[in-house]
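Left out: one protein chain. Kept in place: all the others.
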Amino acid sequence: MNAPDAPALELAGLRKSFGKTEIIRGVDLTIARGERHAIIGPNGAGKSTLFNLITGRYVPTSGSVYLNGQDVSGLAPYKINRLGLSRSFQITNIFPRMTVFENVRCSLLWSKGYRYSFWHMVGRSRDLTEATDAILEQINLTARRDLPAGVLSYAEQRALEIGITMAGGANVIMLDEPTAGMSHSETEYIVNLIRDVTEGKTLVMVEHDMSVVFGLADRISVLVYGEIIATGTPEEVRADPRVQEAYLGAALEAEH
Amino acid sequence: MTDATHNTARSASITFGQFLPWLVSALFLLVMPLIFPSNAALTIMNQMAITIVFALAYNMLLGQGGMLSFGHAVYMGMGGFMAMHIMNWIEFHELPIPLPVLPLLAGLFALGLAMIIGSFSTRKAGTVFAMISLGVGELIAACSVIIVAFFGGEEGVSGDRTYGLPFFGIEFIRQIEVYYLTAAWLMISAVLMYLWSRTPLGRMANAVRDNPERAEFLGYSARWVRFYSFCASGFFAGIAGGLFAINYEIVTEENLNLAQSGMILLVTFLGGAGFFFGPIIGAILFTLLQTVLSLQTEIWQLYLGILFVATVMYFPGGLAGLLMMHTIPLRLGKLHLLFVPYLKMLGPALLCVAGFVGVFEIVFHIRNAAPGDTEMTLFWITFDSHDVLPLAVSIIAALAGFWLARRVVPELSAAWTAANTPDTERLI
Amino acid sequence: MRKTTRFGLSAALALCIGASAAFAENIKIAFIDPLSGPFAATGTDGLHQYEFAAEELVNKKGGVLGGKKFEIVPFDNKISPKESLIQLQVAIDQGIRFIAQGNSSGVANALTDAIKKHNKRNPDKRVLFLNYSAVDPALTNDKCNFWHFRFDANADIKMDALTDVIAQKPEIKKVYIIGQDYSFGKAVAAAAVKFLGQKRPDIEIVGNELHPIGKVKDFTPYARKIISSGADAVITGNWGSDMVGLGKAILENGFKGPLYTYYAASTGITAAFGEAGKGSLKLVGEGQINPPPNDRADAYATAFKAKYPDDDLGQPRIANVIEMLAKAIEQAGTDTDMVAIAKALEGMEHDSIWGGKVWMRPQDHQAIQNVHIFAHTDGVKHDFDNSGYGLLVESTVEMAGKDSPTTCKMKRP
Partner (left out) sequence: MDLVLINLIDGLVTGLLLFMLSAGLTLIFSMMGVLNFAHASFYMLGAYFAYQISTYLGFWMGLLIAPLLVGVLGALVERYGLRRVHQYGHVPELIFTFGLALLIEEAVQFVWGRDRVPYEIPEVLEFTAFTVSGFAIPAYKVFMLFISVAIFILLLWFLTRTRVGLVIQAALSYPRTVEALGHNVPLVFMGVFGVGTALAGVAGVIAGPVLSTFPGMAFVLGSIVFVTIVIGGLGSLSGALVASLLIGWLTTFAKSYNVRAEDLLNAIGISTPENLDESLWRDLWTITSPQIADILPYILMVLILVFRPHGLFGKRDA
């Protein structure tokens, strides 16, 4: 049951070990509805693992994840998705042999209530086609509509990935390094895209590019060695001496 | 489907475009027996139709679902056995069930079996699925000789399709009547399987094939998508089994053993798993090879093996893929650029193939023909197989053909590139 | 793609028509047996024996009905019932009215059934089924029909003869029965138990088991069990690689008694046993080749070997099939009226080239003939596999199974 006043996402004492190595060592975090939240941290801090724990790819060793107030820890990814959480991937993760149009349409099917239907024809549903085209419009890929997704340029594929991620209408969107490997102009394009499409939704993202982080995020959490050492607005985090010491200074230097 | 009328002009034209091939196919099926009226031809065409249904069903797994099964003959075979038993029960108890619905019952039985097996085999795709299908296939094939009550041992189960009760005056005595029954089921099954691929579930089967993880994050359980595809595939395989039972009036262990499962993999892959019509091409080609080529040469299976391995290595899209590679040149209106290089390639390629065939056949004849019987006929030429000349000619033909073909390759690939690039010269 | 189909089909059909037009005068016999795949050797052997018999026994003597020649038309059924039915249809379309088949009772069952239905549905194009090798007793019992004739002794009759011989060997007190797990293996086992119980109730059957057909890699455990059971003799209906595997494992692991078999000869098996099989390996069957019963048989065998050095006269009954068919056609005076020919075959008594008589029992269309127990040994005149080893008649049961019961209720047209 969705509690209307519950935070969009809440992590409580989340831990994850692989063998003897503990990667996530007790994370507590609350993300409010409509918030744009970024998780940053040095390489190997466990950002992706944390992402995978929240989205159900991994099962936590202990602790809980609450989505809209509901405990989703250990649920299968598709169940978490149906509860209103959607994610993108660090490495582009689309359906390369299907057309751009079909990529987006597939991501709409569940939320449009088609479920495992084999008595509807997808091509016959005007509603579905229009919704798909609307999203293509939004991510500026209308011109690529009927091309196989695998032949798109890298930036286009990333845009498509974001389109797929938000198409289902989930209210919590999680993006894993959406601008990784992009040029400056491409990054700018994607950031604007993200800002547009996540309007009114909760956004959680992992990002290396500090200009993106500070440009987009309402609040930032800093993950170091599996623990969150600071959470706050960009200004707070920037000013936090521990963050500067552990991470930010070095990262900022590297950035410029 | 009330919203069909509201479709945009664009999708309406697609609908007509999609409708046309079916119409042509149906007409084609109607006309075929008029061109080839002999019973043997009808038998071969029935065999083709059954193989097509089975191959299309198999391709719901391999091509559309990305699941490699080494034991899919089980579902066709079990459907066939059930159809045979039902046929006998109907005759024994004089039940009012007309013959034409038998494939449906067979399909439902296979569906039930697929639901049981699929409940654990579809949990994972890839190697685990392939291995479970192999294990289950071996098990059921082995059971078929042990459990005589259902499978009838190695003799199988036989019955009589003319068990009374004419269906609108048709008693299915003549082969032509069986042909039209089979053709009707072929059309129904093919249309249904095609439509299946257009449903949400059918689309998601493709998505799960390409990227199961992404599909999971779109709200779909990859496992359940696989499970439903698997069941549907089992159902249509069962229909093929029912048609088999009606055609041959006997079903035996060979209908569900591993060789049969391997055969359908071969058929589907040769035809092209990536396209809906691929398995149809594969089934037609394979049946022809099996019936015609095996009359011509004893070592047809060797050729088939070479053809298959070559397809996997060089044309993983199969024949359908090869055909569809030409859609871009066609769309660009540059198909004509390829004609000349193709013709240039054809000669050497044929020479090379003929040379190799000659070598194989001559060697085989020398080793296997009765001594004293040195006369053999190949490509309408009769000669002495123990003579050096024919062998030498074959070897030279093979090598020369290969060498000439190699020389055409640059030209061909240049033409290919040209045919696949949109015009830009005009801009200059 | 559709053009291909049409082209292919018309090619196939042109081929059929071409073949039938060329020899319109001949009486054609469709030989439907495996000519490719793992059993091709046996099939090809049989084909050559048919071709040789037709040439030697009919055509060289001027044919039948005043000059019509026999022609054997081979069809490859890949030992599959389904493929056999397709080939049967092709053969019938070509106007062939005589179908010969032998390898695999499964195929024979499918064919006899299909032919029965065909003859009922197409009275103007009836065909006859000349079964020269499939020995499943059911074919001349529950599943018998007027169009089917069996020229080999069936599994029960062979076992009857075999147990007659065993009954006279007081040194055999314990018998082990082992076979492949399918109808023929089971039929052999059941017959062995039945006849031994009747003829030598004192013999203890120390083992009676079935193993999966064609799946056993190593027969050593079976051999161990057989030896530890203290059996004096082993009976098996195994064939092919199961025969070689079982036989070699038993002999290698120290079994010394007789090993009674149905099919342990020719197509590589004789060569595989070689010296090891001498003294132990026995075979029950028809058709005396060694010692040659008469000069005619001797000459026939020699001429066959001269023409086909790599093949063996493994199925001597094929000569009977051809001679009896020729006789029946002459008697009926027609090569198109199958009912008349079948009636002529029914009850026919024929002096076989291999000595003794062959009587086509009218009740069930089972040929009754002398059945021999052969020993696998060297120094025979006509060896198998060019190995120096061959089969030598040890004892003979005259007209075996002449009064054997049958459950056949023959329906005559």
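Should a chain be cited, it is by its letter among A, B and C, assigned in written order, with residues numbered from 1 in that chain.
Rule of thumb we're sticking to: a residue touches a chain if its C-beta (ideal position, glycine included) is under 8 Å from a C-beta of that chain, and two chains touch if they have at least 3 such contacts.
It should be emphasised that the depicted structure is a prediction, and the values quoted were computed from it without experimental measurement.
For the omitted chain, the shown partners it touches in the full complex are B, C. If you put the hidden chain back, the residue from C:Ala54, C:Val244 or C:Val358 that touches it is C:Val244. Contact with the omitted chain, checked across C:Arg121, C:Lys199, C:Lys225 or C:Lys278, is made by C:Lys225.
Listed for chain C, the residues touching the missing chain in the whole complex are 37-41, 181, 207, 209-212, 214-218, 220-222, 224-225, 227-228, 241, 244-245, 248, 252-254, 267-268, 271-272. As for the chain not pictured, it touches chain B at residues 62, 66, 68, 70, 120, 123-124, 126-128, 130-132, 134-136, 138-139, 142, 146-150, 258, 262, 265-266, 269, 299, 301-302, 304-306, 308-309, 312-313, 316, 360, 363-364, 367-368.
Operating definition for what follows: only the chains that are shown with their structure count from here on.
If you average the CA atoms of chain A and of chain C, the two centres end up 74 Å from each other.
Once the centre of each chain is set as its mean CA position, chain A and chain B turn out to be 43 Å apart.
Here chain C touches chain B in the complex through residues 1-2, 4-6, 8-13, 15-16, 35-37, 40, 44, 48, 76, 78, 80-82, 85-86, 89-90, 92-94, 104-106, 109-110, 113-114, 117, 121, 136, 181-183, 212-213, 215, 307-311, going by the rule given at the top. Taken together, the chain B residues at the contact with chain C in this complex read 28, 35-36, 38-41, 43-45, 47-48, 142, 145-146, 153-156, 158, 160, 162, 173-175, 244, 248-250, 252-255, 280-281, 284-285, 288, 291-292, 294-295, 298-301, 323, 368, 370-372. On the chain B side of its complex with chain A, the touching residues are 1, 3-4, 6-8, 11, 14-15, 195-196, 198-204, 206-207, 210-211, 213-222, 224-225, 228, 232.
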